[in-house]
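All protein chains of the complex are present and in place, except for one that has been dropped.
First chain written, first letter: the chains are A, B and C, and each begins at residue 1.
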Amino acid sequence: MSTAGIQSTISADPAVRPTHDVAILGAGGLTGRELLDLLQAHPGLRPRFITSDRNAGRSVGEIFPQLEPAYPELCFSAHSTDIPPEMPVFLAVPNESALELTPHFIKQGNPVVDLSGSFRLHDRQIWEEFYRLPHSAFEFMDRVVFGLPELFRDKISVARAVANPGCYPTGSIVPLYLLGNLREQIQSVVIDAKSGVSGAGGRTEDAGFSFQSVYENFRAYKILKHQHQPEIQEYAAHKLAGNFPCEIVFTPHLLPIFRGILSTIVIHWDAAHIPTADSILNTIRSGAAQEPFLRVYDEPEQIELSKVQHTNYVDLAVRSRGSVTVIVSAIDNLVKGAAGQAIQNMNLMLGIPETTGLVASFA
Amino acid sequence: MSTAGIQSTISADPAVRPTHDVAILGAGGLTGRELLDLLQAHPGLRPRFITSDRNAGRSVGEIFPQLEPAYPELCFSAHSTDIPPEMPVFLAVPNESALELTPHFIKQGNPVVDLSGSFRLHDRQIWEEFYRLPHSAFEFMDRVVFGLPELFRDKISVARAVANPGCYPTGSIVPLYLLGNLREQIQSVVIDAKSGVSGAGGRTEDAGFSFQSVYENFRAYKILKHQHQPEIQEYAAHKLAGNFPCEIVFTPHLLPIFRGILSTIVIHWDAAHIPTADSILNTIRSGAAQEPFLRVYDEPEQIELSKVQHTNYVDLAVRSRGSVTVIVSAIDNLVKGAAGQAIQNMNLMLGIPETTGLVASFA
Amino acid sequence: MSTAGIQSTISADPAVRPTHDVAILGAGGLTGRELLDLLQAHPGLRPRFITSDRNAGRSVGEIFPQLEPAYPELCFSAHSTDIPPEMPVFLAVPNESALELTPHFIKQGNPVVDLSGSFRLHDRQIWEEFYRLPHSAFEFMDRVVFGLPELFRDKISVARAVANPGCYPTGSIVPLYLLGNLREQIQSVVIDAKSGVSGAGGRTEDAGFSFQSVYENFRAYKILKHQHQPEIQEYAAHKLAGNFPCEIVFTPHLLPIFRGILSTIVIHWDAAHIPTADSILNTIRSGAAQEPFLRVYDEPEQIELSKVQHTNYVDLAVRSRGSVTVIVSAIDNLVKGAAGQAIQNMNLMLGIPETTGLVASFA
Partner (left out) sequence: MSTAGIQSTISADPAVRPTHDVAILGAGGLTGRELLDLLQAHPGLRPRFITSDRNAGRSVGEIFPQLEPAYPELCFSAHSTDIPPEMPVFLAVPNESALELTPHFIKQGNPVVDLSGSFRLHDRQIWEEFYRLPHSAFEFMDRVVFGLPELFRDKISVARAVANPGCYPTGSIVPLYLLGNLREQIQSVVIDAKSGVSGAGGRTEDAGFSFQSVYENFRAYKILKHQHQPEIQEYAAHKLAGNFPCEIVFTPHLLPIFRGILSTIVIHWDAAHIPTADSILNTIRSGAAQEPFLRVYDEPEQIELSKVQHTNYVDLAVRSRGSVTVIVSAIDNLVKGAAGQAIQNMNLMLGIPETTGLVASFA
C-alpha cells in the first residue's frame, strides 16, 4: 500500500528540470487524482491547468487533502478548452466529451492522451454496439494511436494523439501479445478478470458501490457484454498475419477492495500444435526481457495485487499442463491501467525518457 | 449477513421432537462451529458428544461465545471413538484421521458423514497424487457414497457412510450436472472459482492468512494442482455414458472476505453441436425445478455471494452467445459447501425430511 | 458471523405454537429485514402484513433472497394503517411517520413497538433541538414506555406502546445503570462509541457511505451533537434520586464494518468517594446476574464485536485503576440495538416468555 515505488528523483538531474506545463481535463475523478498524485514527482511535467465543473474554484488541497503540499496554489477551473496549442493535454473525461475534445486538440495541435474509450476500436459498428453511443468523430480514429507502449512504442513516439488503453485490456493484451507467433496455435482463450472498485467504474453515488453492497460480497458483471472485450480482441492480434485465432471470452468481476486487477487467462491449444511448456515460458520471457514495466515470475501463485499496487508494472507468470496454459497477470488499474500508462505515453510523445516519474532511480 | 434463513421451526411440529443425539469429531474448527450453529435449530438432531483436543474440557460458550445460549452444558472432550454404535457421527477431522475413523465407524455401524476428502475419489493414483498421502483404506472407497443429494439422493438415503463433497466441487458439479445430456456436446470447460478465507483452507496461524496478507489483496493458488479438480472431473460426468468429454480446467482464488464461493464456468461447445440458448436454459431449469436448494436466476449479474451467505442454496444463472455459455454459481462454502450439506445428508440417512434444520417453514 | 445463536426451538414445545400474526411497517430497510430474519424462528409471532412503499408488490424473496424460504408467500404492501386493532405492530419507519403512527395505533389499541426515536425523551425542547423537528404528538410521550427491559421490564409487561431504545444508548445505558448507587459518586463520564455502517444511519445512496469513503478509513461524527446523548443522559439516571450526576460526553464513530457497536466508557470518580475495584465489579456482576442477555467478562480485552454479532447480548467487562474505571461494552446494533430488543419487548407485552426467538434452548 505505497506509491513511492513509482516516484522519480531523476529530477535531481538539473538537465531535466520541469519544462512542460500540462493540462488535465476532468481532474476531479479517480483518474485525475492519480495523475496529480504521480505528477508530483515528475520532473518534466507540471500540472498547470486542471478542470472539474463540480470542483471549480476549489483548491487541490480541498478536494484531495493528501496532495495539498504538492499543489499549494493550484485550483480547479470550470471546463474550458482555452489552452495554448503547445500545451500537452490529459483527457480524463467521459466518452461523450472525449468524442469532441480529442478531435479539437488534434486540430489545435496539442499533444493529447485521451483516457476514455472513444478512440480505441477500429470497427465502428462494434464500438457503437458496446459503448451504446453513436460515434460522432470516427474519421479521427486512424489519427489516434493505441497507447500500449509494449506494442506501439514507435508509433506513440511520433503521435500527436494517443488513446490510453482500458484497465482490463492492459492486463490481458500484454500477456497474450507476449506469446508471439504461438498465438496462431491457440484454440480458445478464457479471461476471468477481477477488479477493485476503482477499476469497475463505480460512481460514489451508485447504490451498487455502497459499502454494504460491496463489502463481504463478490459478483461478476457485464457478462459477455463488456466494452473491453472487443478492445482485447483487436489488439491481442497485434503483429499476427490475420485476426486473433478465436473469439476471446472475457468476464469481469468486482472485488471488495479499492485498487488492482488480477486476470486469470486460460488458453487451450490446438490439439495438433501444442507448444511445450518451455517454449511458452521462453517466448514470454524473451518478449518481456527488454520491457521496463513487465515482470515475469516463476510461479503463478506469486502473482498478487499487493505486489503491483501503486506501481506501473504488469506482473505475470505462466503454468502449462497438457493442452492447457494458465497465465496470471496483475496490474494497478489506476497506474498501469490508467494514469501511469498515460504518463508513460506522454513521456514518449514528448521525447522524455519513458520511465520518468514512474520508476525511481539513484543513477 | 444472516443465517436465520436456514433456521427451522418445523420443530413446532411435535412429531419431529429431538430424537437423535449426535457426535461431532473435530468440532473446534470452522466446520465444527458451523455444524453446532446450524444444529441449534434442528429439531431432530442434538449435539451430545463433541471433540477437540485443543479445546478439551472447555465449554462451547468459551470457544464460540455466540453459541453459548444454545449449549449451556455442552463441553469439548479430547479425541475419542468411544461412541455408541447407533449414534450418528459427523467427522470434521483432517484427512489423515478420517482415513482411520470413517472405516472404524462403518465397521461399528454408526451413520457417518465424513467432511474430509478421504473417500471422494475412485482412482487411487489420482487421490494419492493430489492429497500427497498414501491411501490406507482404499477398500472402503466403494462403501462410502458421495454426498451430493442433487446427484445421489437415493443412494444417500440407504447409505451408512457418506463423503461430504468439497466446497468448490459443490458449486461446480451441480451446474454442470444440470446440463444433462448436453454435456456430451461440450468441447472445453474452464472454471474460475473465488472463495472467502473460510473456504480456502487457511489456518489462523498461517502468515498467508494474516489480515495484512489478505486485506486489499487477491491471488490465485494451487493452479492446475488443486485436489478439488479430480473431484469435479469425476462427478460432473454423473449419468453420462462415459467420462466427462474433456479435462476440466479449475483455478481457485482467495477473496478478502470470510464466507462464500462464486464460480464462473465458461463452456465452449463442440462447433458441430452447439445447443441453442433456450435449450440450455430449459435443460437447467427443468433439472433444478424439483430441487429444494437450487435457485435459477434470469441474469448471471444477479448472482452474488450476499444472496447465499448463511443459506444452503446453490444460486446460478446462465448466458450463452455463439459457441460459448457462461454459468455463474454461488454458494456458502460453510453451509451448502460443508456443514449444511452434511446435515442434509444426515437427514436423508436417518429418514428425517431432507430440508429439516435448513429451510424455515411456517407450514 | 452467525445468527443461529439467537434462533429458538422452544417451538419444540407445542404449548407455544404460532399464535400472533404481526405487522411490520417500514419492513424494507435494515431493521425490517432483521425483524423478518429473527422472526423466522419465533414460534409465537408470524409476520403477516409488511409494508414498504419502495418494494410494494414484490415478494420477500425478491428483496431479501436469504429470507425467501421462510416467507414463500409473503409480499410487501404499500404503506397502510388498515390493520386489525388486536394485531401487534412493529414500526420501523422514520421519525416523521412514527410521530403520527404510534399515536394512531395507541388509539386503535394495537400493541406497538416503535423503533424510531420519536417517543424516547421527556424534555420536549431537547427532543426538538436534537431531532431538528417540531414534536407534533408530545402529549403521547408519557403513554409510551422506554423499551429497555433491564430497566423497565415491569412497565413494558403492562404497556400497550413501547419506544425501542437507540442502538448507542442500549450499549451505554445498561453498563452505567448496573453501577447502581455508585453512580452518585461519579464525577465525569466519557463514552467513545464505534459503530458499523448498519448502525450509523447511512443510506445506501449517501456518498459518505460508499465503499470508497468507508473502507480503509475511520472518522468521528456528530461530535457533541448526537441525538443519542440526551437519551443516554436521561435513562442512565434511572432509579437515582435525582438527575445523573454529570453531563455525559458521547462521541460516535463510523467503523469500516457492517455490524456491531463497541463502547468504551471512562468514568472518573469523585476524589472523595472512590469505590474499590471489587465493589464496582461486584455491583455490576450482581446487577447482571439475573439478566438473560447480559454477559460480564473478567477482562475488558475479551470484549469484541465478533462475540455478540447476531446475538441479543450486551457483553461487558470493567477495569479500575485509582480514580478511574473503564467499562467496555459490545452489542449487535441490529439485534439488541434494534430488532432483537423489539422482539424482546413484544414478547413481554404479549406475555410470551421474554427470550422466545432470541435464545435457543433444548430444554
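One rule holds for everything that comes next: a contact is a pair of C-beta atoms (placed from the backbone, for glycine too) under 8 Å apart; a residue touches a chain by one contact, two chains touch by 3 or more.
Since this is a predicted model, take the numbers as computed values, not measurements.
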Residue among C:Q66, C:T283 or C:Q309 touching the omitted chain: C:Q309
Residue of A:H135, A:H268 or A:K307 in touch with the missing chain, whole complex considered: A:K307
Of C:A56, C:V190 or C:L240, the residue in touch with the unshown chain: C:V190
Positions on subunit A where the hidden chain makes contact: 1-9, 11-12, 14, 17-18, 33-34, 37-38, 40-41, 43, 46, 65-71, 216, 258-259, 295, 307-311, 315, 359-362
Positions on subunit C contacted by the hidden chain, ascending: 1, 188, 190, 192, 194, 213, 215-224, 247, 249, 251, 253, 255-260, 262, 264, 266, 268, 300-301, 303-306, 309, 319, 321-324, 326, 328
Hidden partner interface residues of subunit B, rising order: 197-198, 202, 204-207, 209-216, 256-258
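The criterion applied here is as follows: only the chains that are shown with their structure count from here on.
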Where subunit A and subunit C are represented by their mean Cα positions, the distance between them in whole Å: 48
Distance between the centres, which are taken as Cα means, of subunit B and subunit A, whole angstrom: 40
Per-residue multi-chain contacts in subunit A, two or more chains: 213, 215-216, 256-258
